[in-house]
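With one protein chain withheld, the remaining protein chains of the complex are depicted in position.
The block that comes next holds chain A.
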């Protein structure tokens, strides 16, 4: 046991530095995309969002959504599913546990 701990303590800095060198460029790419794509909406974007929602409701009322191609409809379905999954991620954060409620 003591030998394992000593081995680990000797190798740990090398492991940590290797992990850092591996993850730095990947973190940079992630940050590059996240800065544009994952940023929360500013209040200035609210009217544009409401406009888009109105357009969707409009297309539902007039039946023009039937003119969508299957590919577009599938993409819309995927995006909707992704938005809905954020709800479950929020629930995981709220209940402070990944699986199940820990009462």
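We adopt the following convention: a residue touches a chain if its C-beta (ideal position, glycine included) is under 8 Å from a C-beta of that chain, and two chains touch if they have at least 3 such contacts; residues count from 1.
One rule holds in what follows: contacts and distances are computed from a predicted model.
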Checklist line | Name under which UniProt lists the unshown chain, selected from "T-complex protein 1 subunit epsilon", "Proteasome subunit beta", "Calcineurin B homologous protein 3" or "ATP synthase F(0) complex subunit e, mitochondrial" | finding: "ATP synthase F(0) complex subunit e, mitochondrial"
Note to self: Can you tell me which of A:2, A:70 or A:89 touches the chain that was removed from the display?
What the structure shows: A:89
Notebook entry, point to check: What is the set of chain A residues that contact the non-displayed chain in the whole complex?
Noted result: 29, 32-33, 35-37, 39-41, 45-46, 48-49, 52-53, 79, 82-84, 86-96, 101, 103
